[in-house]
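Read through the structure below, which is laid out as structure tokens, and then see the notes.
As you look at this complex, bear in mind that one protein chain is not there, while each of the others sits in place.
Then we have subunit A:
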Amino acid sequence: MKQLYMMMLGMLVVIGSFAQNLQLKFIPLAGNTSLVLDDSIYQTKAGEPITVRKFLFYVSHIQVKDVHGKTIPVKNNYYLFSASDTATWNIALPIQPQMLSAVSFTIGVDSIKNVSGIQTGALDPMLGMFWTWNTGYIFAKLEGNSTASPLPQQTFSYHVGGYKHNENAARTIYIPINSSHKVTTITIGANVLSWFNGVNALSIKAHPLCHSPGKLAMQIADNYSNMFQLLKVQ
């Protein structure tokens, strides 16, 4: 009887460890502080003050690399991060906790999903991350206000996307981890201020709007591809 009890307990432990997922967690930042939507004013590198209303991006093609250099891909999973919805900050990957050397992911949606009609789940066009007049996903969105903006109500609005080869705005992010223990949670900061500097300085006064694929969208994508920083590995 005791043996049976032990066996059942053992099975529960096994099931329990299977049920545990590796968590990928994103925290929205403005510089070194947590991003507060609407209420806080931040300064871009060019000195333009901003408040942020919306901050969203698609995370896809997540891969982790174990300490032996083997990559474990997460196929056909698309996640939509939204700063205004904390439930979207945490992604439970279908991968068990393990020793890791790196994590990589794409900010954007691959071309196949851009040309295959209407998708479901995180890719449902209803979520507003979709251009109806020029079919394609908006990979990342940053909207807010700035006194530097020449637009009505002093808004700025950056909708970045584009899957065609000469306007491809998908960016792959690679973050080294080098863990010495089994990783259960990887916490990554996403800094909105990086949208305005980096490879291409972005002035709200000069470019308050980006609403289509093309050169500006790719430049902004280059900028925000540097917005991620590893905060914590647990």
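Convention: contacts are C-beta pairs under 8 Å (C-beta built on N, C-alpha and C of every residue); 3 or more make two chains touch, one makes a residue touch a chain; residues count from 1.
Operating definition for what follows: contacts and distances are computed from a predicted model.
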For this session: Could you check which of "Cytochrome c peroxidase", "Deoxyribose-phosphate aldolase", "Nucleoside ABC transporter membrane protein" or "Pirin family protein" matches the UniProt name for the chain that's left out?
Result: "Cytochrome c peroxidase"
Exercise. Looking at A:Phe26, A:Phe105 or A:Phe130, which makes contact with the chain not pictured?
Worked result: A:Phe130
Exercise. Thinking of the whole complex, not just what is shown, which of A:Asn32, A:Ser116, A:Gln153 or A:Ser180 touches the missing chain?
Worked result: A:Ser116
Seminar exercise, completed: Note that subunit A touches the chain not displayed via residues 114-120, 124-126, 130, 132-136, 167, 212-214
